[in-house]
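Omission of a single protein chain aside, the complex is shown with its protein chains in their original locations.
Entry: chain A
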Amino acid sequence: MTSTLRRAGRRLRAVVGLAVAQLRRSPGRTALTVFAVALAVLSVTLLASLGVGVVQTGEDGLDNADRDIWVSSDPIDPSASGTANPIVGSHALAAEMSERDDVSSAAPIAMHDIYVGTESDELERTSAVGVHETHDGFGFEEGGGFETEMNHSSGEYADGERPSEPENEEIVLDPDTAEAHDIDVGDTVYVGTSRESAANHEFTVVGISAYYSQYLGSDTETIPLTDLQAIAGTTGTDRATFITASVEDDADRDVVVAELDEEYAAYDVRTSDEQIGAMFEEQPLVLASGATLIGLAVVGGIVLTVNLFALVAYQQRDELAALRAIGLSRWVLAGTIAVQGLVIGVLGGILGLVLTPLLAAGLNYLASSVIGFGKLLQTPLEVYLLGLALAIVVGTVVALVTGWRASRYARIQHLSG
């Protein structure tokens, strides 16, 4: 038994030696296939890092907003919800929620498309988010923010007597918008939801920040909610896109969410984590594109490597048949080709993993200089493990397929001459 094992061990070592010898004699082919596997691994690790980074960035954003609970209605589609604002009577709803003992505060957020410009006949279409205040971590490039009354549904405003004209008339502009119109802090701009109405409303630029632009992917200005509702004419219906709420420190967030969800069945009540998930679910195209890219890269890497080695097996079919004829078993012959595939898989995997942090850093630099995100790609240990697993899977698939092809050639029929 032990001698059988010893012989098998020697055979295995010899097979590995043969495979390595073959790889070393064809450095060009070896490099190409290692590169192919590395590309497949890289595409997975980088896209996964991007996914992790985007979710993390989103969560950080929501954390900055310091809101535990997000209430929305209907699917959140940024391209449509800017005008849809499906929550009606939002201030009353927020007030009702904040009356609970376990909720410390609640406030609506609205989104609208607006026109903004320094001249009433030179207006640019852009987006606006209406909030009651610009919170901490807003990242002002210049100037500061604004703060309005937390909840316009309390006290004298409770009966829908909110001002129907803008009262604060302050705006925080996106840097691109400010630059395009050569606007500085302290300047006055026209703001409206249509070209005609914009001339009627003059706002003072109090700050410049890209905070909401980052999340919405387009230039976005920030306006006090009541002012935005006033210029949009939704003061009466009191429309909003979200209601955000914070829970008391000693309250269990998940319990509050569950209770609110039950109480307000018409709305979707989510924790901030779930909200991120829901936002991504609303982007099936993005997710599908990512999955497709990964799939293509993996399949491409496997196909290229398998093809190259199948070609090698085909080129050497006479030799394989001859070796079979002189008594080498099919397993030994298939093994020499298969081990080459496995070695390629592992080498490519290692290369891919080594390149991952370098390329991630490069892409992060690019992302921060182009769109202003600091750390868009984040690569936790799990992503590296995923890449390594993929490399081993690719190596094994390559090994199985090419070994099988090689063993098919190891037949007397291929022995010519």
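Following the convention adopted for this analysis, a residue touches a chain if its C-beta (ideal position, glycine included) is under 8 Å from a C-beta of that chain, and two chains touch if they have at least 3 such contacts; residues count from 1.
By definition in this document, contacts and distances are computed from a predicted model.
For the chain of the complex excluded from view, the name given in UniProt is "Putative ABC transport system ATP-binding protein" [choices: "Putative ABC transport system ATP-binding protein", "NADH-quinone oxidoreductase subunit H", "Ribonuclease P protein component 3" or "DNA-directed RNA polymerase subunit Rpo1C"]. Of the listed positions A:L323, A:L355 or A:L388, the one in contact with the omitted chain in the full complex is A:L323.
Where chain A meets the omitted chain, the residues involved are 6-11, 13-15, 17-18, 21-22, 24-26, 316, 318-319, 321-323, 325-329, 332, 412, 415-417.
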